[in-house]
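Every protein chain but one is kept in place in this view of the complex.
By written order: A and B. Residues from 1 in each chain.
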Amino acid sequence: MTEPILQARDLVKRFGEFNAVDGVSFSVDPGESFGFLGPNGAGKTSTMRMISAVSQPTAGSLSVFGLDPRTHGPEIRGRIGVVPQEDTLELELSVRLNLEMFGRYFDIPRAILRERAIDLLAFTQLSERADDRVEDLSGGMKRRLTIARALINQPEILILDEPTTGLDPQARHLLWDRLYRLKREGVTLIITTHYMDEAEQLCDRLVVMDHGTIVASGTPRELITHHSTREVVELRFNTDSHDGYHDRLAPFAQRLEVLPDRVLLYVDEGDETLRRIHEHQITPMSALVRRSSLEDVFLRLTGRTLVD
Amino acid sequence: MATRTDTQLGWSRWRRSWWYHATYYAQTWRGSVASTVLFPIFYLTALGVGVGHLVSAHTGLVDGQTYLHFIAPSLLATTTMQLGEGESLWPVLAAVKWVRSYHAAVATPLEPIDILVGKLSWVVTRALATGVVYTIVIGAFGALQSWWSLALPLIGGLITLAFAAPFVAYAASVQSDASFVAIYRFAIVPMFLFSATFYPVSAYPGYLRPVVQFVPLYHGVALARSAAFGEWPLLPTLGHLTMLLALAVAGVLWGRRTLRRRLVD
Partner (left out) sequence: MLTRTLPRFGSRRSLRVFERNLTVYRSQWLMLISGFFEPLFYLLSIGLGLNHLVGPLRVGGHVVSYATFVAPGMLATSAMNGAMIDTIFNTFFRLKISHSYDAILSTPLDVTDVALGEVWWALARAGAYGASFIVCMVLLGDAGSAWVALCWPAAILTSLTFSAIGLAACTYVRSWQDFDLVTLVQLPIFLFSATFFPISLYPHWLGAIVAISPLYQSAALLRGLSLGVFQWVMLGRIAYLVVLALVGLRVAANRFRRILVP
């Protein structure tokens, strides 16, 4: 059994009267890909900033590489890479210069930086844009450059805060692919996201956060098995309000959620349930049977949808 | 049938652009109002009264005026020049590149020329308002000698237009603001200092005096002095007016091209 590379116990971050992070505990093993799933304001970013040894915990204990961020900030930051929620690139400078300049903060000699920049630009598929100004890059390219920048010190842990927010599907998949490769090379990934598909794709293990606390943890599959049914039936009716369908549909499902635009029925056999509903002369405008996802887990745990 | 072949300037359209700029300013005016009132008071106190004291002790009158009276009109001229520059370079580049609010405007019935005229008329509106404030302040310092002083705001408006028009045109044609600081330091600052602003042309060595004629602000300063003192020598006045009007017209023509190229071509 290896030592955890990151361990937090009863971690608290307080801003004035407000507890942004309210006593969370978790540990991450080397080489693992670990996710924080939750809506905006759940305390994910505050947690990330403590892990990356930038902001100090108000209470609780935290160790990264077995070191305490309170006393060993520079050493810890020297061994991790951070991809912040918003790109903080130097827009007027060239792509290459952004990487090389950032590397100097780690005291890496220029000659080595030049080589690493070439490799990283190839890795993030930006080689052709090396001498362009960052200002002229697309959103997805800037994001990849931010990732390349975070890798300039060859970090053992890469922390990504909402890595694909605002990207188009193609750019997202390209980015995910690069992250898989890093994971295969043994880099520990720590990811926050409010996209379920991203969490399912990327994370070995994850915690669901809400209001500064952890409400569930496990592998994506475990979470779904524990907190949801195997399948979900989504029904839409030709009506202004779906509330009226609650009582009529309740008998068909183990659990039922009425959303403004649709009704979700949590069941084990979706097609069978749909057939019985039709038998009872209930005719939805559209019907869809799908497998349970993390979105359902989140809805169950917090009573809210993730993206609202 | 309504077609969009009409690229003529229409009152009904360019005033909407004026209105857009005015509405925007209405949200952000507070700081600039304080400076519009306080700056002339500061300048006239420090230079007019303070340095004026030293000048009158040593030289006496300057061109037949006290030093305070002599520099008060040039203050209006330099300020309106800076208004024309400040409202044109960065704000216009922002509108065609960063915020792209002019791109949003051409997606409406507005033509590029409407945007240009709306913008310039708004900057001139501000210059007129600034001119009124300055005229009042200058009057409060006792530096107005003729009813012609009422024309000072109009002269301020003309100076602003003469600078704003070419600067808008230029800003609409560039890709970055790299040159703007250089324009400020190599054109605006020297004009501020060397347009017979703080001392008469006679102070220049003989070989430099003709050169001053080529400095646009010099003509603005001269017109402002004429208005404040009520003295209008015919030929020089015509020359000054021609110079400023020519700059304004050339700027508008140039701006029509650069804005069109930037926004619709």
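Worth a mention:
Going forward, a residue touches a chain if its C-beta (ideal position, glycine included) is under 8 Å from a C-beta of that chain, and two chains touch if they have at least 3 such contacts.
Just so it is clear, the model here is predicted, and its values are computed rather than measured.
The hidden chain makes contact, of the residues A:P30, A:G78 or A:G218, with A:G78. Checked against the full complex, the one of B:A26, B:A107, B:A182 or B:L234 touching the unshown chain is B:A182.
Touch with the chain that is not drawn comes from one residue among B:A22, B:V51, B:V106 or B:V174, which is B:V51.
Residues of subunit A that touch the chain left out of view are 15, 49, 52, 54-56, 72-75, 77-78, 80-82, 84, 86, 88-93, 97, 101-102, 104-107, 149-150, 153. With the whole complex as reference, residues 28, 30-32, 34-35, 38-39, 42-43, 45-47, 50-51, 53-55, 57-59, 62, 67, 178-179, 181-182, 185-186, 189-190, 193-194, 198-200, 203-204 of subunit B touch the missing chain.
FYI, only the chains that are shown with their structure count from here on.
With centres taken as mean Cα positions, subunit B sits 54 Å from subunit A.
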